[in-house]
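All protein chains but one are shown at their positions in the complex.
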Amino acid sequence: MSHFPYLSTITFLPLLGALVLLLIPRKSEGGIRAWTLAVTAITFVISLALWVRFDPAQGGMQFVERKAWIESLGISYYVGIDGISLWLVLLTTFLSVICVLSSWGITKQVKEYMLFFLLLETGMLGALISLDLVLFYIFWEAMLIPMYFLIGVWGGTDRIYAAIKFFIYTMVGSLLMLVAILALYYLNIRAGNAPTFDLLKLYELNLAPNVQFWMFAAFCLAFAIKVPMWPLHTWLPDAHTQAPTAGSVILAGVLLKMGTYGFLRFAMPLFPNAVEAWAPFMMVVAVIGIIYGALVAMVQDDVKKLVAYSSVSHLGFVMLGLFALNMQGVQGGLYQSLNHGISTGALFLLVGVIYERRHTRAIADFGGLAKAMPNYAVVFLIITMSSIGLPGLNGFVGEFLIMLGAFLTSKTAAVFAATGVILAAGYMLWMVKRVFFGPLDKEENQGLADLTGLEWGYLIPMVVMAFWMGIYPGTFLRKTDATLELWLERFEAKKEACRSLESPGALAWLQDGLNLVFPGSHAD
Amino acid sequence: MIPFEYSMGLSAVLFGLGVVGVLVRRNVIVLLMCVELMLNAVNLAFVTVADHLNSVEGLLYVFFVMTVAAAEAAVGLAIVVCLYRARRAVHADEISLLKG
Amino acid sequence: MTFSMADMRLLTPHLVITAAALLVLLAEAVSPGRRKGYLPYLGIAGIVVAAFTTPGLFGPARSGFSGMLAGDAFAAFVYFILYAVGALTLLVSDAYLRDEGRDHAEYYALVLLALVGMMLMAGATHLMSVFLALETMSIAIYALAGFFRDERSAEASFKYFILGAFSSGFLLYGIALLYGACGTTEIQGILDAFASNRALAGSPMALAGVGLVTVGFAFKVAAVPFHMWTPDAYQGAPTSVTAFMATGVKAAAFAAVLRVFFVAFQTLHVDWSGVLWVLALLTMTLGNLTAIAQTDVKRMLAYSSIAHAGYILVGVVAGTPEAGAGILYYLLAYAFMNIGAFACLIMVGRKGHENTELDAFAGLGFKFPALGLAMSLFMFSMAGIPPTAGFIGKFLIFKAAVHQGYYWLTIFGVLNSAASVYYYLRVIVTMYFKPEPDTPVVEGLRAGPSMALATILAGLGVLYFGIVPGGLVDLAEQALRYLV
Partner (left out) sequence: MTLAIFFVFAAFAVLGGIGVLLARNPIHSALSLVGTMVSLAGIYLLHHAEFIFAIQLMVYAGAIMTLIVFVIMLLDVRHEEAETERLGFAKVFGMVLAGLMVVVLLVPLAAGLTGKPGGMTEEVLARVGSVEFLSEKLFTTYLLPFEIASVLLLVGLVGAVALAKKRL
């Protein structure tokens, strides 16, 4: 505990930066941009130290910091990362820098924009490192506010509708999760333990399977909305299409990962028996999401919407991997989360590039762009390949691992999911064909400038990452091995320990539901 | 001694009349009087209980309820005067309570 | 039987504030010319002095005046909530009343006297004192609500007056029945009567008494279906008075509810919790659903205050010290965020025009960044989004409800909370996402130094108690430990 508080530093540095930002006069827009870039860049550099100093052999929490916060309730400021969160943290700090660069062209209310952006970074990092349920919940909710403003103020024409939908959807889910968190807290006390919201302590609490069933349902709802899983995905296309470019990138790159991260960190290890009970259902829903997302993406005539629906499909893969409940599947799911952040993030950046020039995203408005913007076309093609899982690029590794894991658990699910891969190739390549090839017949498209230096500046790192993660995945997977092994081991052990606790009768869950209505006065 | 039930019954009936008045009438001054009627009913209940329990508390309640009634009447009538000054239209003395 | 200096010690803060009220009245009478800008600050000085003389924040419970007044940590905690409410209200009123041309000593004196009534409600341990304190508070508020003397103000005042007097009738009849059933109306005495005589808990007279007392209090805290006076009274009253009513009256009434239900009716929890369960659900749901339909921010806040009463009732239903502590915390948080929000409303208005319809807020977020920031903060806090005091308040109350197994009520509570997000966000949406109309409704802000100070204090309170709630939670729990 005597080490440098890396995690707190990177989390609160953006907040501090935001406070300083308030002092910079509104008129000096250049200064505001430069300051924000500096803050995110420094945060990223410091976060690299996490990567260097992270011990891959250790499966538990590292860089732990702990301080009592509301002692009487057992709430503490308790943070730490393991192999699951390490890469997500780095992805967040990395994408933040990219996003600030891509937002250079924002001219409306620059100060507020950058302010919300920095606050958002603090929120995201805080949620990823929290090991206390209340602390997590606070960051989780606080994250919504800046995102809401980013969509609502700097978004497209239907931004207000999209922003409110985004907020309310996520809020409903997370409030029910709050009830479950509180219930968990009391079940822990009832079991004779000291009152605590400490996640690692709560991992050790063995609950009867029928109790787990309900608790998992509440957590699952919150995270499934965030992921988003079909059929709770409807907020996503609206939010994505209306958000400004950087907003979409962060939304796809980090916020959606919060959902899968939530499953890995909270819902699954806390309630393993419920996971087992829900797994078939979740896998079916995941597969439906893969195919549904792909089919809907295919018929879109707006590039950004297409990418948004492809997200639904991709995250279906991630969920399929997680609920395969074996090493390959879970690791693939985690890896695919990172991939999705890079490739979909890059796709949104690319869509932003063309939108800035033409102020339209309709596929029909383009055609033959490869002639006018050759460099742009090349980058776009690379990222497309990464998104559809071409070997040698990052998407392949994740999808392969997921399919392997899914195959081991359910051959049928794997087969259906495979059709999703094929469909993805179909809609992406078809879109590329319509946009970049064919005759350059639209007058407005002929004089389009190719990538600028700034655009190269934020696209090159993304392309590099796509290749790195595809060619040498070992860099990344190695750090997660120990954590995930421990994760699965604990998962199985806890499942066995809980199984015998209380066998749920045929209608036990119904009974529980009824008992909850009027508890009478049975205080403990 | 008057049986407990008789006085309390009378008190309940008067209280009910007051309640009906507040809910049904619309003239502001009549509303005020209906509230006074309710308070009188309550006073009767206190006196009855005090008498039957040989307890002084009920009588003190009556004393204080009257104080409150006086203060309420003063402020209430001041509000009524205010209301009259503010609007001089027709039906100025009426108000609908069960709206909104 | 006679009183002593120890008794007077418990009454000191009340006496100080009463003296301040008299001083304010006197000062205007003798002050030369028209200079009376210092009057509210005289009142605030009184409140500050009272705060220093408040006994019993720590240490065991004391009681004085033959068991009529408590000097316990519970009372002290509520006193401090009320000091905050009173001081913020006076700060907010200053520039507002001057602008409206109604800055009279009577106003400040009435605020202070109402404050005394509220404090006595929180400290009273005998239903007779509770009743008298409640009336002191209410009569002062009736006069304050009508203080602008225009039609809307007078109508609001009258409506509040009649339904307030009406509900007092119910409360009193309830007290009379309890008196008949228990032979006393001292809170501890009622508890003892119920505890010593098991059969009493089933006596129809006692139950009818509890029921009527519940109705009486339900009116005061604006619980559905006894809420119909709220929207008109809140909307018609001067905005500063609305803030005072929504926070101070609520704090005092709930303090009395806690004492009466948690102590006197402790053994009857099975009986009243079911009724309050339904009331809480109705109050939250109706308050929120009607708030959604409003297009006037002031009226929206009136309905939302009904919804907030509903959340607090969830805590009352739970009926444990833990829940009581949550309620106290919530009341404090609510005081800060609500007065802050109303201060923002005052600022957008100008003499004779309140400008509280939602459309008036279009584009104000960027036009007046500080106002936008403050209003957003208060809206987020009311919606219960961290890291604000409103979140911690809801968290504590729902935590206590879950602890007692009221899962469904809690789930309804959080769903309501999610629904309320919609209309709170709508204010922010209008402020930031909508462009200002070509002919701006709000040209400038009615903000003086005192208004700015009040808003900043309220904002800091919301943030501070949202980020470092620890100490206050401990204090609230301690307060309840001595109560129950």
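Chains: A, B and C, in written order; residue numbering restarts at 1 for each.
The working rule: contacts are C-beta pairs under 8 Å (C-beta built on N, C-alpha and C of every residue); 3 or more make two chains touch, one makes a residue touch a chain.
The structure presented is a predicted model; accordingly, all values stated were derived computationally and were not measured.
*Asks:* Going by the stated contact criterion, tell me the shown chains that border the hidden chain.
*Replies:* Every shown chain touched by the left-out chain: B, C.
*Asks:* Of C:45, C:205, C:370 or C:467, which residue touches the hidden chain?
*Replies:* C:205
*Asks:* Quick one: which of C:129, C:167 or C:230 touches the chain that's been left out?
*Replies:* Of all options in C:129, C:167 or C:230, contact with the hidden chain holds for C:129.
*Asks:* In the complete complex, which positions of chain C touch the hidden chain?
*Replies:* Chain C touches the chain not shown through residues 1-3, 11, 18, 25, 65-66, 68-69, 104, 106-107, 109-110, 113-114, 116-117, 120, 124, 126, 128-129, 132-133, 135-136, 139-140, 142-143, 146-147, 149, 157, 173, 177, 179-184, 193, 197, 200, 203-208, 211.
*Asks:* Residues on chain B that touch the omitted chain in the whole complex?
*Replies:* Touch with the absent chain occurs at residues 1-2, 4-21, 23-27, 29-30, 32-34, 36-37, 40, 43-44, 47-57, 59-60, 62-64, 66-75, 77-82, 84, 90-94, 98.
Quick note on the criterion: only the chains that are shown with their structure count from here on.
*Asks:* Can you figure out the chain closest to the middle, judged by Cα centres?
*Replies:* If one averages C-alpha positions chain by chain, the most central is C.
*Asks:* Round to the nearest whole Å and give the separation of the Cα centres of chain B and chain C.
*Replies:* The mean C-alpha positions of chain B and chain C differ by 26 Å.
*Asks:* Quick one: chain A and chain C, Cα centre-to-centre, how many Å?
*Replies:* 42
*Asks:* Tell me, which parts of chain C touch chain B in their complex?
*Replies:* Chain C reaches chain B through residues 128, 131-132, 135, 139, 142-143, 146, 149-151, 153-155, 157-159, 161-163, 165-166, 168-169, 172-173, 175-177, 179-180, 183-185, 228-229, 231-232.
*Asks:* Using the touch definition up top, name the residues of chain A that touch chain C in the complex.
*Replies:* Per the touch definition, chain A meets chain C at residues 69-73, 109, 112, 134, 137-138, 141-142, 144-145, 148-149, 152-153, 159-160, 163-164, 167-168, 171-172, 175-176, 178-179, 182-183, 185-186, 516-523.
*Asks:* Spell out the residues on chain C that touch chain A in their complex, using ranges where they run on.
*Replies:* Going by the criterion above, the answer is residues 269-270, 273-274, 277, 320, 366, 380, 385-387, 391, 395, 398-399, 402-408, 410-411, 414-415, 417-418, 421-422, 425, 429, 432-434, 468-470, 473-474, 477.
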